[in-house]
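All protein chains of the complex are present and in place, except for one that has been dropped.
A and B are the chain letters, set down in written order, and residue numbers restart from 1 in every chain.
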Amino acid sequence: MISEIDRYAGISSPIHRWDPRFRLISIFALIFSVMLLYNLQLVMIGMIFAIILTCISKIPLSFVLSRMKLVFIFVIPFFIIIPFTVIGDGVEIASFGGITLSYRGIEYVKFAAMIVLKALTAVMLIFPMVGTSRMDITIKALEGLHMPNKLVQMFAFTYRYIFVLDDEFTRMDRSLTSRGFKRQGNLYTLTTISKAIAMLFVNSYERADRVFYAMRSKGYSGTVATLHEFHTRWQDWVNTAVVVGFAVLLQVAATSDTFSAARGFL
Amino acid sequence: MTAKAAAMGAGAAAAIRVHDLNYTYPDGTAALEHVSFEIEKGESVALVGPNGAGKSTLLLHLNGILHSKTSRGAVEILGEPINPKKVHKMPKKIGIVFQDPDDMLFMPLLADDVAFGPINLGIEKDEVKRQVKDSLLRVGLAGYETRVSHHLSGGEKKRAAIATVLSMDPEIIAMDEPTANLDPKSREELIEILRTLKDEGKTLIIITHDVNAIPELADRVIVLEKTVIADGTTREVFADSDMLVAAGLDVPTIMQFFEVLQAFGYPCDVLPLSIDGAVKNLTETIENGSGHLHLHIHKHTHTEVGAVRGKYQHHRTAANCPK
Partner (left out) sequence: MVHISDGVLDPWLWESGWVIIAVILAYTLSKMKTDDVPKLSVITAAVFVASLIHMQVGPTSVHFILNGFAGVMLGILAFPCIFVALVLQCFLFGHGGVTTIGINTVNMGVPALIAYLIFKTGTKLDIRPETKSKVTLFGAIAGGVGVVLALLLLATELITTGEAFYETTVLVVTAHLPIIAIEAIFTGVLAGFIATVKPEMFGEK
């Protein structure tokens, strides 16, 4: 079953009360800003800011960390691999067969740490960005930000049908299991799963027809509008000024000599 | 045409007029052949027929979503033939409730789904909001505006789907198996909603396999099997049980039971269709019998009971009947 990032959308915090349109844009800008940094200290400052934002949003840290696990698994190999080399120069530390493993030096450790921290910061910021309002409101915020209507419709409908189709696949999977099917790493499993997914596609295609008929029956002629209205208050502007201001500040600091960009060695 | 319909039909245009409607699926199988019927305003009609008889296909023709060269001009709604180019204008006249509510609730939030129709019809925002609130209230989902569709129960989804149509305030409402797959309580609630709509004077056309609900919901029954094979008042159609069984359909359980009672000597000319009818019938019979009801077993009773039971056993009639 799909567990949702917006599980804690119902609680109240300054981030939750922030107009989702402003919140999306501001934190998006902040993520971009941090990703553009190439100085470990600045990245750490960015990360601290991300942690503060997450704390203000009152989303339980345990929830955030459990969701970050997968990204951690993805980036941790970088941390292990990047400081070592088998091709370039470096301090030889091990040799087996014809392959020599060398240590590249502290610069590379720092670089690897920076990459891991950046990746984690970005993921962490997703939580205050979209985890603080229900997904449907987030999609409406995209509409409010004048994203093309067709794309907004695709987001709304896709989001809705992910759950319907997920249930459908779960039912199919259970019916396979109840007839003695077990997922293993062999060709039979692969072709069976493939056929189950193919059936899912055929069913969903037919459902698509029915959904379209239903929409036409309700007068659909190409655009979708909703009743939701966003109300902007002065706090929204303050929040935006703080977060965007911080993002800009990071970039200004990056150009100064104190935090000289450490990209040169690459 | 029923007596009521005939009386009303003199001057005013029919709510639905289908004349010689034909439809063939893209793969060449015929879905509808020479379908013709008329439904007057305010009538409540049950559309029954076996699986694959073309009932849902017929429904989709009623607002022009499905159309073909052969169907041009075959369907008139409120006196006007359907223009396939103006399907998006149809919801004002006829609303369709699909069988699977998941097909109708495509927006993330319930209020958006209910507001979808009226917004498309160009109704002004405050009015839409009022309609949304009102429609949800009418299906017993007051305060469900901000609920997420995929968290609703099956019964709630069915009712929500009806609300998305009520919000457009159509003259005619067509429904595809509204009571299917519901628990008894949800089914009861749904029937109540439909009864209220009927009492409000909406024209209803209801596809259903739920024969026990038909006497409560419909004044008239149309039996469809690619073409109209029977059309009459609920009583008339159910009286022809041989035709219904041959088409793979059923009569209400109460009716079958009273037929069994007849074999035990119960005096009854007109078989009751519903529990209410049964209570009335029993009361009358007992009163006529000066406070008693006389049933007895004679030498043909069990043969007769067997005959009644056999009549409604589809596997016998369909497969094993020699004829």
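Note that in this section contacts are C-beta pairs under 8 Å (C-beta built on N, C-alpha and C of every residue); 3 or more make two chains touch, one makes a residue touch a chain.
Everything numeric here is computed off the predicted structure, so don't read it as measured data.
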Check each of A:41, A:95, A:194 or A:232 against the chain that is not shown and name the one that touches it. A:194
Given the contact definition stated above, which residue among A:11, A:52 or A:81 touches the chain not shown here? A:81
Out of A:26, A:39, A:121 or A:239, which is the one that touches the chain we can't see? A:121
At which residues does subunit A meet the chain that is not included here? 2, 4-5, 28, 31-32, 34-36, 67-68, 70-71, 74-75, 77-78, 81-82, 84-88, 104, 108, 111, 114-115, 117-119, 121-123, 125-127, 130, 135, 138, 148, 150-151, 153-162, 164-166, 169, 183-185, 187, 189-191, 193-195, 197-202, 204-209, 211-212, 215, 221-223, 266
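We take it that only the chains that are shown with their structure count from here on.
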Hey, how far is the Cα centre of subunit A from the one of subunit B, in Å? 48
Provide the residue numbers of subunit B that touch subunit A in the complex, in ascending order. 60, 63, 65, 87-91, 95-96, 98, 100, 102-109, 111-112, 115-117, 119-121, 125, 128-129, 132, 148-150, 164-165, 168
Interfacial residue positions of subunit A with respect to subunit B in the complex: 134-136, 139, 156-157, 159-161, 163-164, 207, 210-211, 213-221, 224-228
